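Sharing a structure below in structure tokens format, with a few things to ask.
Note that this complex is displayed minus one protein chain, with the remaining chains in position.
Let's look at chain A:
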Amino acid sequence: MTDAAMELINVKKTIGNKEIIKGLSFSINKGEVFGFIGPNGAGKTTTIRMMVGLMQLTDGDVRILGKSIKTDYKKAVREVGAIVENPEMYPFMTGAQNIDHYARMIPGITKERIKEAIHIVGLENALNEKVGKYSLGMRQRLGIAQALLHRPSVLILDEPTNGLDPAGIREIRQYIRKLAEEEDVAVIVSSHLLTEVELMCDRIGVLKNGELVATQAVNDSSTNTNQHSEVSMEVSPADKALELLKKDYEMDVVHQNGSLTFKWDKEKIPELIKFLVSHEVSIFQVSVSKSTLEDKFFDLIGENTIE
């Protein structure tokens, strides 16, 4: 037995003759928050639509707690709560009426559970207002409440931070962490903004043009930064320093207004300073910017172009 809550096996989607998803395989474990990152049009929403059975798979399979979305749809989808793209609700009904509507569709949802879900997203005070009058953030919250109602094992949130204010994002982030850690829920959060989900994710998968180009555990990112630290040095004479670094260290150095910028291992900076000083280069300032996941993300997806 594995701990996988959701498993994608070579999932493909072709619409017309355009291959939109090109064979995705990955799994998300119980209690794990998985960030599904990719630029516009990468195929995040399409993948999510297949995960919840809104779209048929051209090839491959999606298994939720081992149950196939293709052959065991009802049991598989029972374990999923989701918002797909915008959290659209019935505008002519109140928040409470919308939630009751979804609650009636799954047996065993108690009044207490409905209250609890509303409380989690902090929407108590707007419950009796028509959803048509809700702000985007309020609808997002109602959407999340709807997804939590039946205590799903897998929670799929397509751009949940869209429309939320910073306080709202922080609340949702905390709540998602709590769900994963305390209730062992597997959470999939899609976003094109890495910084927004980085803090809540255990692992990140980067999608580009329908392919998973990398998966990366978030905590690992700061340890293996060899060659990835960006170093800036204010030196004089700059030309001489540039010559030295290029000749002796074979580095790619950018020179701008007496300041040199290059990639270098942080551990070996003192050695570099000694070397320069011994060649009578004056150093006024050294700054090291830690390579973030963001840089790596941009490295991976390259130019942000939509095919």
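Note that a residue touches a chain if its C-beta (ideal position, glycine included) is under 8 Å from a C-beta of that chain, and two chains touch if they have at least 3 such contacts; residues count from 1.
Just so we're on the same page, contacts and distances are computed from a predicted model.
Trainee: Name the omitted chain as UniProt records it, choosing among "Monosaccharide ABC transporter membrane protein (CUT2 family)", "Sarcosine oxidase subunit delta family protein", "2-oxoisovalerate dehydrogenase subunit alpha" or "ABC-2 type transport system permease protein".
Mentor: "ABC-2 type transport system permease protein"
Trainee: Which of A:Asn10, A:Ser25 or A:Gln56 sits in contact with the chain that's absent?
Mentor: That would be A:Gln56, which touches the missing chain.
Trainee: Taking the full complex into account, find the residue in A:Leu8, A:Val84, A:Val121 or A:Leu207 that is in contact with the omitted chain.
Mentor: A:Val84
Trainee: Can you name the residues of chain A that touch the chain not displayed here?
Mentor: Listed in rising order, the touching residues are 15, 45-46, 49, 52-56, 73-75, 77-78, 80, 82-93, 97, 101-102, 104-107, 143, 146.
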